[in-house]
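The next block holds one structure in the form of structure tokens; read it before the comments.
One chain of protein is taken out of this complex; the other chains stay put.
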Amino acid sequence: MKIGLIGFGKTGKAVATALLQNKELTLEWVIRRKKILDNRNVAEYLGVESDEPGLIYSSSSHTIDEILDKHPVEAIIDFSSDSGIYLYGNAAAKRKIKIISAISHYQKEQIDLLKTLSISTTVFWSPNITLGVNYLLFAAKFLKKIAPWADIVIVEEHFKDKAGVSGTAIKIAEALELEIESINTVRAGGIVGKHEIIFGFPFQTVRLIHESISREAFGSGVAFVAKNLKSKGSGFFQFEDLLLPYFKA
Amino acid sequence: MKIGLIGFGKTGKAVATALLQNKELTLEWVIRRKKILDNRNVAEYLGVESDEPGLIYSSSSHTIDEILDKHPVEAIIDFSSDSGIYLYGNAAAKRKIKIISAISHYQKEQIDLLKTLSISTTVFWSPNITLGVNYLLFAAKFLKKIAPWADIVIVEEHFKDKAGVSGTAIKIAEALELEIESINTVRAGGIVGKHEIIFGFPFQTVRLIHESISREAFGSGVAFVAKNLKSKGSGFFQFEDLLLPYFKA
Amino acid sequence: MKIGLIGFGKTGKAVATALLQNKELTLEWVIRRKKILDNRNVAEYLGVESDEPGLIYSSSSHTIDEILDKHPVEAIIDFSSDSGIYLYGNAAAKRKIKIISAISHYQKEQIDLLKTLSISTTVFWSPNITLGVNYLLFAAKFLKKIAPWADIVIVEEHFKDKAGVSGTAIKIAEALELEIESINTVRAGGIVGKHEIIFGFPFQTVRLIHESISREAFGSGVAFVAKNLKSKGSGFFQFEDLLLPYFKA
Partner (left out) sequence: MKIGLIGFGKTGKAVATALLQNKELTLEWVIRRKKILDNRNVAEYLGVESDEPGLIYSSSSHTIDEILDKHPVEAIIDFSSDSGIYLYGNAAAKRKIKIISAISHYQKEQIDLLKTLSISTTVFWSPNITLGVNYLLFAAKFLKKIAPWADIVIVEEHFKDKAGVSGTAIKIAEALELEIESINTVRAGGIVGKHEIIFGFPFQTVRLIHESISREAFGSGVAFVAKNLKSKGSGFFQFEDLLLPYFKA
């Protein structure tokens, strides 16, 4: 499957690294705002052993149509920013390219745009695109449904300088209808990221834990999503929609 | 719902305690082999504040029909031993009383008997009847289906003198198609019981953990099962069958 | 060693149970405020298999000197309340009976009284008298001294209805010179008690964890303290003083 990536920050680079090493996906190009790496080969720049020819393009030097004409793709992965959708959205819808957005937060207008685009093509959006976190969300919602009387508490741990509450933890709290205040935030040392959802029962405790080892987990998540969207037509999809079909015993 | 309990060992007593305190269930009687507490009031013997009149009966002094005639029940909970089914099985099937068995291990003939009885009435069997452990099994099988490439390891911790590998851990290993040798067994101090299923991915780790606080968790599980079997007709049910319906988003 | 216990609430009962089962200590009596169990045999009341003859005495029916004359002890364990010291303090000092107080919190005047009594006899005070928690405090202070640059965070988990922040967690925060606000408080289900001290380094994390299984841990702590105070003369002692001697390699 041919993929194009928008965004090349810390996470974008990790995702690109993971995609280059995935045999089922080909990274055709990366588009980013900065001009500095324009036309560099992605694999060579990242130091990944790969003969994939994909280049890095600056959005200020090339138009999306120009890039898509030269290097068509089946899906575009967005790790840039909430305004990134304006860059490629319409072009993708027109060419029926699947949109896979991993943007942490969108304004209302942008979500509306995604919904509009989903009439024409497959649109997927997950603020956290790792398989592990989305599995946790799904598993936690399920347990809450089975046992609505259980007490639920969230503990999230991150490195010292991470500002604010973890967006993932907020998403978990919302999914489980908990107050944001019920999130316990731990900031210490170099902890990459750990989320724990504690279900307290009178005589037993269930803990669902996700630990991040490295940002390349986002790349694994992208690969999972891309693979599971292959068979989907137009429409608006979220991670939960991709997990449900695995339930047919 | 009127309940009868077979078995009054350490777990049976904890279950009886939990059932007495559950307002939706009435513990009509307890049957056990020993004669020693025959005709004692259950609540009074256990020191539970409850005005439920249920008595303890010795199976060597009373027949099951005698007990059921005097104190009919809608379900019989079995925490005795694998041969317990011979005591009440046919009587239950004849009277269409639901059978809820929590026996750890059955011989083939006994499972065959359960299946036969299930033609006439509702028969439920779960070697570990706590909600938490069965949820863990369900959630783990689901994750394995989503991500069959993940490495799965089980760690089970129990008190110093617990002999052999945890039956629950073995059940988890079987459900996830793992070798029994992949179970790590920790025996230390007074740990009540902890099961951890570790899913190792290249860039993230997911841990599903269940911690027992006290045996009364089995009573909570019985209450959950009894409530969810109310609407079921005859047939053979396992815990997973009760969890699936909660999946309709 | 002959011991007397002041206080017979939930913790006092658990401690008495543990002491009755400890072969090196004899529980001579229990003094409590309520009259209800006056003159009952402790072991018989608690249902512990023991032939120790110790009785329960109500402080409103017997004076401390009366009890000490009839049943002299070498140490008095206090699990009652901060005013308990007024009941037995002077009598203990006069008779050179060691005082082991496990009272969670004292007013300034009471601490002053303890210090005064310590001129005449051995006085020990620890708000949490379990070996595990005090070891954790000691180990944590040591690590902070070795690596003062590490980020330290405390997470304490308890059952749903536990009011306020854990006193043990506050003690840990004070010992490590942390703000009380840095304590993360989790309240869920029936968690007996768990304290975790997280030391965050740039490239590694150290976690010191204490998990309570049951209140009888206080009894184990009392036994440890009593044994280690045997050789001590008059003076005021805290748990740390008993742990330091174990350091001679």
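We call the chains A, B and C, going by the order they appear; numbering starts again at 1 in every chain.
In the analysis below, a contact is a pair of C-beta atoms (placed from the backbone, for glycine too) under 8 Å apart; a residue touches a chain by one contact, two chains touch by 3 or more.
All values reported here derive from a predicted model rather than from experimental measurement.
Residue in contact with the omitted chain (choice from A:I56, A:L117 or A:I191): A:I191. Residue in contact with the omitted chain (choice from C:E28, C:E74, C:D151 or C:E216): C:E216.
Check B:A18, B:L136, B:I152 or B:A226 against the missing chain and you find that the one touching it is B:I152. Along subunit B, the points of touch with the absent chain fall at residues 150-153, 155, 157, 159-160, 184-191, 198-205. On the side of subunit A, touch with the chain left out of the figure occurs at residues 189-192, 213-214. Along subunit C, the points of touch with the absent chain fall at residues 18, 130-132, 135-136, 139, 142-143, 145-147, 201-217, 219-220, 224, 243-244, 246-247, 249.
FYI, only the chains that are shown with their structure count from here on.
Of all chains shown, B has the CA centroid lying nearest to the centroid of every protein CA atom. Interface note: subunit A and subunit C, two copies of one sequence, contact each other through mostly matching residue numbers (shared numbers exceed half of all numbers used).
Ranking every chain by how far its Cα centroid lies from the centroid of subunit A, the top place goes to C.
Subunit B and subunit C have Cα centroids separated by 38 Å. Separation between the centroids of subunit A and subunit C, computed from CA atoms only, is 51 Å. The residues of subunit C that reach two or more other chains are 189-191, listed in rising order.
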